[in-house]
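Just below is one structure, and these are the notes that go with it.
Only one protein chain is missing; all other protein chains are in place.
The first chain written gets the first letter, and so on, giving A and B; residue counts start at 1 in each chain.
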Amino acid sequence: MITMEGICKSYRIAKRNAGLKEACKSLFHRENETIEALSDVSFTIEDGEMVGYIGPNGAGKSSTIKILSGILTPDSGSCIVNGRTPWKDRIAHVREIGVVFGQRSQLWWDIPVIDSFELIKEIYSVETHDYHHNLEELTEMLNLKELLRTPVRQLSLGQRMRCEIAASLLHNPGILFLDEPTIGLDAVSKLAVRDFIKKRNREYGTTVILTTHDMQDIAALTNRVILIGKGRLLLDGTLDTLRQQAADLEGGEPSEELDKIVAKLYRGLDIL
Amino acid sequence: MRKGILIYGRYVSVVLRSAMQYRLSFFLMAAGRFLIAFNGFLGIYFLFSGFSEVKGYTYGEILLCFSIMQLSFSLAECCANGFKKFSGTVKRGEFDRMLVRPVSPMLQVLGSGFELGRIAPALTGVMVLFIGIKNCSVDWTIGRTAALFLMLLGGIFLFAGLFMIEAAVCFFSIENTECMNVLTYGAKEHGKYPIDIYGKGLMRFCTYVIPYTMVQYYPLQYLLGKTDNCFYALYPLGVTVFVLLCYLLWRVGVRHYKSTGS
Partner (left out) sequence: MKKYISFFKIRFQVGLQYRSASIAALTTQFLWGIMECAAYRAIYMSSGMEPPMEFSALVSYIWLKEAFLAMFNTWVTTDGDIFTVIMNGDVAYELCRPVSLYRMWFAKSVGGRCATAALKCVPIIAVSVLLPRPYRLSPPRDLVAFCFFLLTLFLGLFVTVAFCMVVYAITLFTISPQGLRAVLTGAVEFLSGAVIPFPFIPQPVRGVLELLPFGSMHNVALRVYSGSLAGGEMLRAVALQVFWIVALVLLGKAICRTAERRIVVQGG
């Protein structure tokens, strides 16, 4: 179970203007600008839930994911994941989570995928028996058989993403964070990734938290949507709640296509 | 600890396999690095065809000093190259990935950054070490041999510590890592001569600010029989304190990263 309560996080950014004179000035006197990345964010996610986490760029999505995965320490508030505070008990915590960063790779570029997997096995100290079992299942579900012996640089983006997801699940985590897992993928790969996530959730009860800009991902995968904007939690409900809210804001028909609804919400809530 | 070594070994094997995908490139790069180190030797060789000594150090003695610095630098660079690549690691966001794994981030930085080709100058180092031994009149007692190994070991840790500082600086500012080159490459390049030839001021800097003299000047005095005080041979152990301080800076950096996230 994941509970977040009153999480606040602000960054201080040194303001510096261009030019030598300004650079010299900033040596003695620095103007800081404080940016509220997250203010008073609270939610609870039960085991086995699938949650879509949406918001415009710079809304605080990745800060939240970083806090949940123990990379970032918040200023205040509490967060308990499976009984632990992520940033205090990082090593024990990260053993139980899997993270996929859609725009970054954890596989070694020049060597076959399977070699990267073996390294990850060592890092997570997965028992050999469990490792083979997990690998077999993932290979089957994601259709990786042909890919494992190929160097990553020869894979297409879609093939690579399937391998990335497998790499994040080799230690069989109970919680999976997906940060834009379908970015840049073609239609077939997108469907394959969605299918897999759904299946994984159904068969293993894996809790999935998904950030994305692709509303079709949300529609296909999740019932529950959390909307965040300018560091504030604005909405926590189903897709229908989302539709309703959009309709309340601007009027008009509630059953438009999702992208339009979301754009309307972003604009209406003034969070862009 | 054992697990740490095992994982580091895994990384090394992965890195080597990657490098072997570009075999020709790998060997040529290594040859280039070897040549650059070898140029340092040629410089000393030709210089000493005209001069006979520097402040009481003979040709063979200078070669010993040169080779010890080359060896410790290249071994340190090979193993701790991850620190040198660290600004890129942070920029590409790869450090986030390291933090969501249940092993020490430093181990991952070191493992993924291992670069065997950097060891090529050590080959020059070994060659020159033998030439130096042949050309100087050191009586190789157990104590002196031990002093040599302590110098090497201390040197490796000293340079690794400096690379660690270079990496730790990246947590605060990505752009200002260039100034560390003076302390690392500069020390390798100019440390080929015993530090006392550069005068008192530099001796003081190299003792109290960055403890180069601990691994070079002082143990070298004992090694070359210029002093009988065998305590000098133990000076390299003092580097432990320096490395500990570097590690503290790294820890502060990681904490800073975790509170600012960039």
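Heads up, the rule we're going with is that a contact is a pair of C-beta atoms (placed from the backbone, for glycine too) under 8 Å apart; a residue touches a chain by one contact, two chains touch by 3 or more.
None of the values given here were measured: they were computed from a predicted structure.
Enquirer: Can you pull out the displayed chains that the omitted chain is in contact with?
Expert: Touch partners of the hidden chain, whole complex considered, are B.
Enquirer: In the whole complex, not just what's shown, which of B:197, B:210 or B:234 touches the removed chain?
Expert: B:197
Enquirer: Just name the one of B:9, B:143 or B:186 that touches the chain not displayed here.
Expert: B:186
Enquirer: Which residue numbers on subunit B touch the omitted chain?
Expert: 22, 24-29, 31-36, 38-40, 42-43, 46-47, 49-56, 176, 178-179, 181-182, 186, 189-190, 193, 197-199, 202
What we mean here is this: only the chains that are shown with their structure count from here on.
Enquirer: Centre to centre, by mean C-alpha position, how many angstrom separate subunit A and subunit B?
Expert: 40
Enquirer: So in the complex, which bits of subunit A are touching subunit B?
Expert: Going through subunit A, the ones touching subunit B are 11, 63, 66, 69-73, 87, 90-92, 94-95, 97, 99, 101, 104, 106, 108-111, 115-116, 118-119, 122-125, 151.
Enquirer: Which residues, counting only subunit B, touch subunit A once they are in their complex?
Expert: Going by the criterion above, the answer is residues 3, 6-7, 10-11, 14, 17-18, 21-22, 92-94, 96-97, 99-103, 108, 258-262.
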